[in-house]
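One structure, pasted below without further comment.
In this view, the complex is presented without one of its protein chains, the others remaining in place.
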Amino acid sequence: MVNDPITNKLEEAPSERVYKKPSKLAFLNSKKVAPYVFISPFILSFLILTLYPTIQAFIMSFQRVLPGNVEFIGLSNYERIFNPTFFLALKNTTLYVIFTVVILVVIPILLAVFLDSKLVRFKTIFRASLFIPSLTSIIVAGTIFRMMFGESDTAVANQVVTFFGLEAIDWRYNSWSAMFLMVTLASWRWMGVNVLYFLAALQSVPKELYESADIDGANVFKKFRYVTLPFLKPITIFVVTISIINGFRMFEESFVFWETSSPGNIGLSVIGYIYQEGIQQNDMGFGAAIGIVLMLIIFAVSFIQLILTGAFKRSDE
Amino acid sequence: MKKLTGFMLLIFVLILAACGGGGDSSSDAGEADAAISVGDDIEGATELSFWTFNELHMDLFEDSATQWNEENPDKPIKLNAQTYPFDQMHNNLSLALQSGTGAPDLADIEIRQFSNFLKGDVQLEPLNEYVEPELKNNVEERFNLYEKDGNYYGIDYHVGATVMYYNQEIMDEAGVDIDSIVTWDDYVEAGKQVTEKTGKSMTTVETTEQFSLFPLISQRGSNYFDENGEVIMDNDVNVETLQFLQDMIHKDEIAVAAPGGFHHSEEYYGFMNDGGAASLMMPIWYMGRFIDYMPDLEGKMQIRPLPVWEEGGNRTAGIGGTATVVTNQSESADLAKEFLAYTKLTEEANVKLWTVLGFDPPRFDVWDNEEMKADNKYYDYFHTGIFDMLSEIREEIAPIYYTPEYSSAQQEVESTVLYNVLVEQKQTPQEALTAAAEAVKSRQSD
Partner (left out) sequence: MKKKKNKALKWIVNLSFVFISFIALFPVFGLIVSSFRPSSDLMRSGMSLTFDLGDLSLSNYIFIFSQADSYWQWYANSLIVSSLVIFLSLFFSSMVGYALAMYDFKGKNFIFTLVLFIIMVPFEILMLPLYKLMITLQLIDTYFAVMLPLIVAPIAVFFFRQYALGLPKELMDAARMDGTTEYGIFFKIMMPLMLPSFAAMAILQGLNSWNNFLWPLLVLRSDSMFTLPVGLATLLTPYGNNYDVLIAGSVMTILPIVVLFIYFQRFFISGLAVGGVKG
């Protein structure tokens, strides 16, 4: 165990004598100490993997970091952030967040409700087939999508498009289709996972409620609105929060189509911008500053979202 | 579910059966490994590690290390070469140099990335003791690219002279005599004839990389920076040149945006291999791509100098390049430098640059060497006399000034300017280049 016996001994309250045992480590077994032992891995990992790098990133954001010389340059990294490329990256990312959140919340709820109803047969098979895409790694999924949405007329997507009499599309070279590709890829991979979350939540809806709604003569839509949805609220908040955060973290969905630089930056995300500036242009200070700004944006958006959805109103059990 | 499992099983069985039967039928004999090691079995050999992003480059070093160990039994080396994807290699190298550990002894750095490695205190070893005595025999420009404060940090693989590749078959079909094309005006006129007669494009223009724009502005003596490091991205020559590209695509309609966005994409190889365009402007080292990826064009391609902008103008330009460097983290830096010079600076080494890699070697005193004239796959595919032509235009490569912000200027061009002007047409060349120049200046100032 990672615990240092000496410090723990100091913490041991003198009154804790109930569990006294011959062993020197007996105090570890106290009801007061045990939870700290249990959470110690978390504390350690928080200190090393979150707190320390956050502080470091914060410091770096005020520096110019070059090999062999690091100097403080005040706010000038922050002053540089608000340039057209950053705003483009932010715009792309925001659109991506909006699309993915809407698609990955609304459709999974509907699919889950149907999968939970008596209407659908072969539930296991449908459920499994929806989930299987999430088992593919982003690199593999990206490779598949690149081949499906190739430019040539013989690629699946263009075969379908031309079948409907439209012109073949250069999927990876228009800003609308670039967004379409990224959102589709994300939706394809995450749909099944979210369906499962909602399906899980649906198990907790008491069946009697539906019965009493039936007695009151409620139709399908009323039942959905007044019985099902309220029970889905907690999980919806969870899924929305996760989707927002994952949306703002988007990088790989763009990487698999264009690697690190896309034509006209049509696929540039904020994280992609951090990667470009911090790593490729070797300007870690600037990269860190963008990171700090992104972090603030995410906090602000999540916070607003949680207030709007009333997540704070519910008192903790 | 049982059926599904059965299906999987079937696939596995098929695969296993295939393995058992077909060890010898592999068609991919040319497949290279991502890692190569030479001199494993030599006791007391000094270990040298080498990173590159191009598998072919490892061949040269492998070849050289084997020979080195034969000739220098007193100081044998054990070479560990490793290929990484382009971005990953440069990122890892810069992070490793930044942090002071984890870098290899030798590494390739592509020219566009090189300026990043000259920022701050340079973490590379100066190579002056080997480079300076040889400068007079080399295209000196290729060494100035990797110089800072009088120190030479890198040795290139090639001159990278830009030439025009013509598809003879298409040109004949259109009734155009290649040698009648002298100026860019001639080229455009010929292009119109090609488009009209064959329905094919005269050429392709890169929209996500700068191999179509940069050689042209360099050919006209312009650049992104002047010799004092000032940003001149939006000067008149550059604006006109970009306009020229835009006109070729949208006004004269003799060019198309390269499928896949750039001349190294798989889509592009497929397009050209099927005779998609009548000509292509790329450097000499692009010959290797023709041979590897466009086998159907064998014997059909002709190489010529670039058309000129005005009479007596330059007929080529330098672009691209990859320097091999020795990092300051090398424990045997002296040996690494000596081995690097042995691999890339000597006459013999420069002959190998041609025979092994098909590059135009920086040492021009080997260009008329007998060994260079021996038949090889490059002469088979294209035509002989490549080096006579190169000797003729050698003096016409304009100097290129690199500054620490070069890679950021290039990034602006590749990610924004070309796309906005050539594809979307939502900015004029002037607007796009001015905006890019502003963006680069804002970086310079802090």
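The letters A and B name the chains in turn, as written, and every chain counts its residues from 1.
The rule is short, and it goes like this: contacts are C-beta pairs under 8 Å (C-beta built on N, C-alpha and C of every residue); 3 or more make two chains touch, one makes a residue touch a chain.
Small disclaimer: the values here were computed from a predicted structure and weren't measured.
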(request) Looking beyond the chains shown, say which of A:66, A:181 or A:235 touches the absent one. (result) A:235
(request) Since one chain isn't shown, list which residues of subunit B touch it in the complete complex. (result) 1, 4-5, 8, 11, 14-15, 18-19, 22-23, 25-28, 30-35, 53-56, 82-86, 88, 91-92, 95, 99-102, 264-267, 269-270, 292
(message) Need a quick check: the contact residues on subunit A for the chain that isn't drawn.
(response) 29-32, 34-39, 41-46, 48-50, 52-54, 56-57, 60, 111, 114-115, 119-122, 124-141, 143-145, 147-152, 154-156, 158-159, 188, 191-192, 196-197, 199-201, 203-204, 233-235, 237-238, 241-242, 245, 248-249, 251-252, 259, 271, 274-275, 278-279, 284, 287-288, 291-292, 294-295, 298-299, 302, 311, 317
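Just so it is clear, only the chains that are shown with their structure count from here on.
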(request) Between subunit A and subunit B, tell me the centre distance in angstrom, where each centre is the average of that chain's C-alpha atoms. (result) 39
(message) Can you tell me which positions in subunit B touch subunit A when the two form their complex?
(response) 1, 87, 90-91, 94-95, 97-98, 116, 119-123, 207-208, 257, 259-261, 267, 270, 407-408, 411, 414-416, 418-420, 423-424, 435, 439, 442-443, 446
(message) Under the stated contact criterion, what part of subunit A meets subunit B in this complex?
(response) 64-69, 73, 76, 80, 83-85, 124-125, 150-152, 172-173, 259-266, 268, 276, 279-282, 284
